[in-house]
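Only a single protein chain was left out; the remaining protein chains are all shown in position.
Moving on to chain A:
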Amino acid sequence: MTENPADSNPLMTGRNQSLFPQACTIVIFGGAGDLSRRKLIPALYNLALDGLLPTQFAVIGFAIDEMSDDAFRDFAREGIERFSRRELSEEDWLDFAEHLFYQQGEFSEASAYATLRMRLDEIEPRFGISGNRLYYLAIPPSLIDTCVFGLRDAGLVAPPDQDLPFTRLVVEKPIGRDLPSALAVNQSLQSCFAEHQLYRIDHYLGKETVQNILAMRFGNSIFEPLWNSKYIDHVQITVAEAEGVGTRAGYFETAGALRDMVQNHILQLLSLVAMEPPWSMRADVIRDRRLDLLQCLRPLRIDEVERHVVRAQYSSGFFHGKNAPGYRRENGVAADSTTETFVALRLFIDNWRWAGVPIYIRTGKAMPKRVSEVAVQFKAVPHMLFNTDTDHPLEPNVLALRIQPDEGLSLRIGSKLPGPKVKIYPVKMDFRYGSTFGDQSPEAYERLLLDVMAGDATLFMRDDAVEASWNWIQPILDAWEASGERWLPEYPAGSWGPIEADRLIDADGCAWRQL
């Protein structure tokens, strides 16, 4: 359990500890890579501008590339200039750059960790950092074992029962590519770090609107009484990407939409939407509730997969009026690839609250637009007084939580059209973050990095949750493997998916939302 800093420092009393992390060093494994340049360094820079980084901090990029400290600073500067949500200011940059360092090292060599250790011992006293360290693994999953064992063997991991100085490890998704490999990754991590030192990051959980799901559900009394099978007809979760596979073909070919989106982002999203109320906002309480939900997902038998899950691949089509290639024609994609770029599925949550409520999920690449939302569709009124014409029934109420873009929520309600007749027309009550709060929301990585520094694991995945989600996904992978399909259903790039996905939901008398 982390000590409350106010116990030893009275000047910290009354301050939000999660916004005032202690002095620490951030070591970015793969510091010269794309994630570091596009996300991590710009996030750290923005945290520094907001005064949210500790006044004493250091960042060490650690990677195989040869690079001097100055070259790393140039690399970081370029990343900030291109990807930061705020422009680089010369005065702030000079201040920030003083904290940046680089250490070259081959992750598989013990000498690299010895050199890293020497570098840490040299840098930390200069910044008054007393040994708090955060290791960020911005590396391919195949290197996780090598790095964590390297850290442990070099004595760079604080004992698990030690409060301060702390050691924390951030691991990017994917954690494994199926259940057995996820178990193996967790085992490796836990052989070197205690679970409370581990932060498995899913950047989706750092988005303001995802966090707002909890605020909306448990900070308002009007939603929760309706949040159950008595009032909810079904739930639709859509995560659509407008782009095709682009430059990520190498990774995506081995992953596919199910692993890339459903196993992590979407199931995490679902767990927040559907979990039972936590009794406190403490990290482990929230994580317990999320785990409970994942454990309630009705398991799919292999022979049921075809009935509940649709996979597809985009074929050539049009996007914004321009030709778009099919998936198999993309660079880096095998001509006979059976990697799914689209998944639609129906699942059920077997608990008291959600019994019998179908949850429909769809995610895909090369869709008409980039949009992520959770839509809760309520049941029809018990007795129809208006719009009794069965050709034009009353539209049901829908509460849509928009994750991106135009973050916010909207509620569709029926309202009388002006005029002498009683005619009900659907109207939308809209709340948008950008319109209401004006200010630019911080990037997900800013929030999550700050949380790791402050030791708040609420928005990170615990080992059991990772395993529970893979446990539910595994039969789908097994069924697909066993099917030996050589051709998947197709949908034209720039469309909302294959006809099979429509049939999946149509069979239940529902339809995908028009987004």
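Just so it is clear, a contact is a pair of C-beta atoms (placed from the backbone, for glycine too) under 8 Å apart; a residue touches a chain by one contact, two chains touch by 3 or more; residues count from 1.
Heads up, the rule we're going with is that contacts and distances are computed from a predicted model.
Chosen from "Dipeptide transport system permease protein", "Glucose-6-phosphate dehydrogenase subunit", "ABC transporter ATP-binding protein YtrB" or "Heme exporter protein B", the protein name that UniProt gives for the omitted chain reads "Glucose-6-phosphate dehydrogenase subunit". Across A:54, A:244 or A:364, the residue that sits in touch with the chain not pictured is A:54. Contact with the undisplayed chain is limited, among A:130, A:162, A:191 or A:415, to A:130. Of the listed positions A:13, A:68, A:247 or A:415, the one in contact with the omitted chain in the full complex is A:13. Interface with the hidden chain, as seen from chain A, comprises residues 5, 8-15, 20, 22-23, 48-51, 54-56, 91-92, 95, 98, 125-128, 130, 164, 406, 432, 434-439.
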